[in-house]
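The block that comes next holds chain A.
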Amino acid sequence: MTDEKVITAKALTKKFGDFIAVSSISFEVSKGEIFGFLGANGAGKTTAMRMLCGLSLPTSGEATVAGFDVYKESEKIKKNIGYMSQKFSLYEDLTVKENMRFYGGIYGLTDKRIKEKSQQVLADLHMEAEQNKLVKSLPLGWKQKLAFSVAIFHEPAIVFLDEPTGGVDPVTRREFWEMIYQAAQNGTTVFVTTHYMDEAEYCNRVSIMVDGRIEALDTPTNLKKQFDAASMDEVFLQLARKAVRQE
Partner candidate 1 sequence: MSSVIVNNIIKTYSAEKKSVVNALNKISFEVDKGELFGVIGPDGAGKTSLFRIMTTLLIADSGTASVEGFDTVKDYKEIRKQIGYMPGKFSLYQDLSVEENLEFFATIFNTSIKENYDLIKDIYGQIEPFKKRRAGKLSGGMKQKLALCCALIHRPTVLFLDEPTTGVDAVSRKEFWEMLKQLKKQGITILVSTPYMDEASLCDRVALLQNGSVLSIDTPEKITKQFAKQLIAVKTENMYELLQSLRECTEVENVYPFGEYHHVVLKSNRTINEVQQYVSAHGFKDAELKPATANIEDCFIELMRNQ
Partner candidate 2 sequence: MKQFFIFVKKEFFHIWRDRRTLLILFGMPIVQVMIFGFALTNEVKNSKIGILDLSKDEATATLSQRISASQYFDLVENLKSSSDIDASFRKGDTKMVIVFPEHFRESLLHSNSVQIQLIADASDPNTATTLINYASAIINDYQDELMGETKLPYTITTQTRMLYNPQQKGAYNFVPGVMAMILMLVCTMMTSIAIVKEKETGTMEVLLVSPLKPIMVILAKAVPYLLLSIINIISILLLSVYVLDVPIAGSLALLMFTSILFIITSLSLGLLISSFTASQQTAMLISLMGLFMPTLLFSGFMFPIENMPLPLQVISNIVPAKWYYYIVKSVMIKGLGIEAIWHEVLILTGMTVFLLTVSIKKYNVRLA
């Protein structure tokens, strides 16, 4: 982790008519940081993340992602970020290799680069034997690890993870977090949105959104101290119970 900021948001706001989905949020994320972005369903997480990914224009406020402005340079932002969600990531009816080729191609990597990178990913995941198998035939845990590798295939500055580890077994989950740590170590910033609090414990810093505002932002240790709680779950419950807004 360095002091270099890769995400900055200042008073970022998004309104849909009278409804204020995201209300003047401000935060910064450093290069190589694992940043947890938490909130109950409907708190505004998804809207905020869409603005940062360049998919939705803010109503007011400022934000830069990987040094690019979210208003004017959304195409450049898209080139410099990776995205992985639990629901969609890989094509089940393509093979492991074809998936990597496809995503490499989307981000404009050269054929040579795709080949090298594919070999490296397959070696890292110990999946050389499975490279020509259809993704749907792989166990869930492998799919997830592969999906993450594909999301950072083009070596983006930031990778956005949407509830990445739900439902996998504890061992695979650890292997997955180890991959995240490794990516962060190599300078990739990891932005995790989730509503499962034990995922939050793995993050360097955590922000908690309630009703469109960031109500808390600190390291898990400090947050637990601040709210006099034994776990992030308790911290979250204390904050989220105050929420007025439903989904």
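With respect to how the candidates were assembled, all candidates are chains of the complex that A comes from, given by their letters.
Operating definition for what follows: contacts are C-beta pairs under 8 Å (C-beta built on N, C-alpha and C of every residue); 3 or more make two chains touch, one makes a residue touch a chain; residues count from 1.
In this text the structure is predicted, and so the values were computed from the model without any measurement.
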Exercise. Only one of 1 or 2 touches chain A in this complex; which?
Worked result: 1
Exercise. Which of the residues in chain A come into contact with candidate 1 in the complex?
Worked result: 40-42, 136-137, 139-141, 166-172, 174, 177-178, 181-182, 184-185, 195-198, 201-202, 220-221, 233, 236-237, 240-241, 243, 246-247
